[in-house]
Structure formats: structure tokens, C-alpha cells
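The following block contains the structure, expressed as C-alpha cells.
Here the complex is missing one protein chain, while the rest keep their positions.
For chain A:
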Amino acid sequence: MISCAEAVRQLWEYLDATVDPARRAEIDDHLSLCARCCGELEFAVEMRRLLADSGGPELPEDVRGRLNRKLKELE
């Protein structure tokens, strides 16, 4: 079985599905037996959510005002 260090090193790639199938199977095997790496995996998922959510629908009012003014000026 691959080591925790090896499994952890590629967790984001595993989540992105950019690891090759053989590697994926090795990581799956490791995760099925290692609670700590499952914790790492869960944490990686949350980290990715944090990044994905840092766009967001709100805009600071002053920024919105300036950008909207610019938009109206376009001719």
C-alpha cells in the first residue's frame, strides 16, 4: 500500500480527477484503510469550497457605483 505522504500529496489531483487510473486505485485503497487520510480528504474538499465560494454575488457599493457609471458611459 502507498504511504500516507504519497496519498496526501495527490489528494487535490485525486479530487480533480487528473491522476491516472492506476494511481487513483492506489489512493482509493489507501483511503479505505486510513482514517487520517480520510480526514485530509474531507479537509481538502472544504478548502476547495472556500476557494470556490470566494467569488460571491455581492459587490461593495462604491465599486458597483463606479463600474455602473463606466458601463453607462460606453458609446
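Operating definition for what follows: a residue touches a chain if its C-beta (ideal position, glycine included) is under 8 Å from a C-beta of that chain, and two chains touch if they have at least 3 such contacts; residues count from 1.
The criterion applied here is as follows: contacts and distances are computed from a predicted model.
Taking the options "Sigma-70 family RNA polymerase sigma factor", "Peptide/nickel transport system ATP-binding protein", "Acyl carrier protein" or "Cysteine desulfurase" in turn, only "Sigma-70 family RNA polymerase sigma factor" matches the UniProt protein name of the chain that is not displayed. Interface note: of A:3, A:18 or A:32, the residue touching the hidden chain in the full complex is A:18.
Although one chain is not drawn, its touching partners on chain A can still be listed: residues 8, 12-13, 16, 18, 39-40, 42-44, 46-48, 50-59, 63-64, 66-68, 70-72, 74.
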